[in-house]
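Left out: one protein chain. Kept in place: all the others.
Chain IDs A, B and C follow the sequence of writing; residue 1 opens each chain.
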Amino acid sequence: MNSAVLVFPGINRERDMARTLRLVSGREASMVWHTETQLPQGTDLVVLPGGFSYGDYLRCGAIAARSPIMDAVRAHAAKGGLVLGVCNGFQILCEAGLLPGVLMRNQHLRFICRDVFLRVERSDTPFTRGYNAGQVIRVPVAHGEGNYIADGETVARLEGEGRVIFRYSSPDGIVDPDWNHNGAINAIAGIVNEGGNVLGMMPHPENHVESVIGSTDGRGLFAGLVQHFEKAA
Amino acid sequence: MPGLVPGFAVLAPVWECRGWLRQPLSRRMYKPGPRARTVAMIPNEPKITPELVAEHGLKPDEYQRILDLIGREPSFTELGIFSAMWNEHCSYKSSRVHLRGLPTRAPWVIQGPGENAGVIDIGDGLAVVFKMESHNHPSYIEPYQGAATGVGGILRDVFTMGARPIACLNFLRFGDPKHPKTRSLVSGVVAGIGGYGNSFGVPTVGGSVGFHTRYDGNNLVNAMAVGLAKTDSIFYAAASGVGMPIVYLGSKTGRDGIHGASMASAEFGEDSEEKRPTVQVGDPFSEKLLLEACLEIMQKGCVIAIQDMGAAGLTCSAVEMGAKGDLGVTLDLDAVPTRETGMSAYEMMLSESQERMLMVLKPEKEKEAEAIFRKWGLDFAIVGETTPSKRFIVKHGGDIMADLPIKELGDEAPVYNRPFVETPKLPVIAPDSVKPPMSIADALEKLIGTPDLCSKRWVWEQYDHIILGNTVQRPGGDAGVVRIEEGPKGLAMTTDVTPRYCEADPFEGGKQAVAEAYRNLTAVGATPLAITDNLNFGNPERPEIMGQFVGCVRGISEACKALDFPVVSGNVSLYNETNGRAILPTPAIGGVGLLNDFTKSVSIAFKNEGDVILLIGETTGWLGQSLYLRDICGREEGAPPPVDLAAERRSGEVVRDLIGKGLLTAAHDLSDGGLAVALAEMAMAKGLGATLDAAPKSVPAHAFWFGEDQARYVVTVKAADRDQTVAQAKAAGVPMAKLGTVGGDMLAIAGERAIKVSVLSNRFEGWLPAYMAGSN
Amino acid sequence: MPMKARVYVTLKSGILDPQGKAIEGALKSLGVEGITSVRQGKVFDIEVEATDRARAEAALKAAAEKLLANTVIENFRVEVIG
Partner (left out) sequence: MPMKARVYVTLKSGILDPQGKAIEGALKSLGVEGITSVRQGKVFDIEVEATDRARAEAALKAAAEKLLANTVIENFRVEVIG
């Protein structure tokens, strides 16, 4: 699997992401500066990592979404190429129009960093084939604006088309306001686009891939992607 | 006192101070010296009056010293420069004499106090760079921005030296929770620390939060940053070479925080909220770019010298670069990138705009460095050069605005050996003279939900503590632990001090602060290597306060020597008082330790049913100054627990050895709240209970469970490992006693009401969120 | 010719505003009476260099559409002060 990690000014989890990709796929990811207009030849997976692109000033992800490299990302997605946006990456994808909706301030208005539980809603996507449907994984979040909102129609479509991939839940997989730390509508933690090839999610699976650092629950996502490309090859 | 103090400090490290103290006052009269000369000064400057001098925080004899030094009246800009260089914050004039007693050397120390941050060697060609710094006053005036820029400043100190920051900590003290300002200060400060660190992208892995009415008008915000560098590429402030370009990098200069450094050295009065000096606003985004750009040009070999602009911005950084390198510096302010129009030389020299750096670059690499800075979207300007003259010359609009002897600006700063009185000793409180007002179980339930002992989760969950993917031990235990690169080494860090002990007995309190840091590092399995300190006190011009300062520093010094735990960096914050009421003496200690294998680190959480719980160290039931005495009996009294440093070392060595051998399943040091509180914390961390034997007959039960004797730990071992563990402690001459067994969902002390661990957790986790929501 | 202008960006009605909600609650607990609803928006004070007012307005409209507002959830209004 050849991955390209996009680097916008102010992004700060690009190293975490690159390390995880190397650990799980055995290959170095290419780091792609925001002013580039093309992705490296042969890129399978484009990753928009977490951080505070442009300081999160104006709106999270707004300025980065208008960077030169984003046209190349759009083209990659239009051809069915896989795109993964995590945290600020998710916000950028929404601002860029590659995913619907917006991420608003957490309902309690505070930044929050803690482990949360995610219910994996389907396992038949390239992003989740490493998990079973209904499986609950523990991964960390670290964000101040992860409260997913979209208009009623959009949410209905997302639900109807099975495009909600991850949902905040209790350790037993029960969706409940007490376990939805940011107040996201329908406890949405991650969604895909219509084509199913662009995933945006708030939690950080890349920070839970080593047992010595606490948990390996995030590994399935990357391992699944590797499998996906192996099978394709 | 020639060569009194090797430069200890910080934003403006001091060099050597000579002469000043030896001269009797009568001799320090103005007489034009050989250096006197006429300088073209612009005409429209304010006239220097005694009032203006006083407004700059300079005492009449200090001003006289300036006249002696330069042989003429200073210009307004020069007065500003002197006030910045000679204020308490930058010159350490009240503290220097005492700081020299601190041990600063060890084979593993690469750089002690005197640079932007201390540097220690951790093997494999790697160095750890760290320092702690206060932003107390700015955080009281504007909590969010004050705290944020405090974090920004300390991060710059660390990456200026060529280190990539890998962790942050913060030490916070607030006033009485019932004080009307406390809640909003907590909320603003915590959000500010998170707002800066989270965006910059460094994990905040530890700290400390406490409350006391003596911090009502003076909260404490001390931020610590830790970075990782290669031992062969550490960067310093000293310039070298004549005619080298001096380069300004980073954000533009505005009128931020002018007089900020002077403010940090002035006592607050009733009107402080009206005075509202220009507040510095932090821009973590720019700082992150500055970090990446600086590390990139350092790696490309462009940098000869580098200094961040902190307190008193351009003044301190430029003077220091020159003075340390035995060179003069000429600055041309017309080249300084400014954000506002019409800034005067005075304003530019004193501005504390954030996210700026000054560098001397290798001339042949200038273009390359500039390209890197432009790529990161940062300002880059050549603003001056080094000269052979040893003078500090500032030009603006074609005029010379300042022309001062550069070495003397630092060297000749006044140094005071201020009078002090020692804090009187308090009586030792006999354990059986304290009558328990409630049962052990009731007292534990109450204590665990008090402001000082409750969980600080509400705070540290607002900090990204996992970014970089190396956090092995998150906040909530004894020390934060991060993996170093890909391992196997790990770094542990903690911040500690018990201000009520320092108030009761500064010397013992100073010792205890160091000992507790040593213990917290040990409890996670790390070998303590070095400390940074942040000495927060009241007005040093009052002999009692000076006595607290001197006592604490002596205690710290003694403990550091006994524990091989040198001081490599630090910061002094004085004048923390309002209307004559000082804060509790609060010498915060930031400790750093090394684990050879981070996977061996143990946490405080109980692990397995059936594990045996052991107490390490001697228990006499010391109740003087304990939280039990204060919060259960309502008495803030008595001598604090003495610290036997030899015992501290013995206990520590045994614990580290046992952890290294993989024998311990959990470890926790004993501090605030004593044994019962520590056991409750271990139980709550896993949601697993314990059955505990009754207190031994020799100590009253409440004193046994809540006394705060030092040099103690609670550890757990698998039942099968018990004998080996006990034998090892015995061989080392360290007392070890069985306390009970892990298991169940209750904390059950023989003969006491058993408490459900979940009940304890609710109380422990409940207080702070409820307080912040305004509902208690 | 340098001109001063303002761009207002406000949430479309129907879009939830967690900040506004939180402020409403906070005002109540601070004892400020009578405030029944709060919605938070942004205002940009902009200096623009253009040959005439119409051009300035065009530039501001472009700024708002391209960046200042997220038109999925926000409305904007441009006001050239002169």
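Following the convention adopted for this analysis, contacts are C-beta pairs under 8 Å (C-beta built on N, C-alpha and C of every residue); 3 or more make two chains touch, one makes a residue touch a chain.
Everything numeric in this text was worked out from a predicted model, so none of it was measured.
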**Asked** Which displayed chains does the hidden chain touch?
**Response** A, B, C
**Request:** Identify the residue among B:91, B:145 or B:557 that touches the chain left out of the display.
**Result:** B:145
**Fill in**
Contacting the left-out chain: of C:15, C:38 or C:72, that is C:38
**Message:** For chain B, which positions touch the chain that isn't shown here?
**Reply:** 141-142, 144-145, 251, 254-256, 276, 278-283, 285-286, 339-340, 353-354, 377
**Prompt:** Which residue numbers on chain C touch the omitted chain?
**Reply:** 2, 8, 10, 20, 23, 26-27, 30, 32-50, 55-56, 59-60, 62-63, 66-68
**Asked** Which residue numbers on chain A touch the omitted chain?
**Response** 54-55, 57-58, 63, 66
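In this text, only the chains that are shown with their structure count from here on.
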**Asked** Hey, which chain ends up farthest from chain C, C-alpha centres compared?
**Response** B
**Asked** Counting in whole Å, what is the centre-to-centre distance of chain A and chain B, each centre being its mean C-alpha position?
**Response** 37
**Fill in**
Per the C-alpha centroid definition, the whole-Å distance linking chain B and chain C comes out as 41
**Prompt:** What is the distance in Å between the mean C-alpha positions of chain A and chain C?
**Reply:** 30
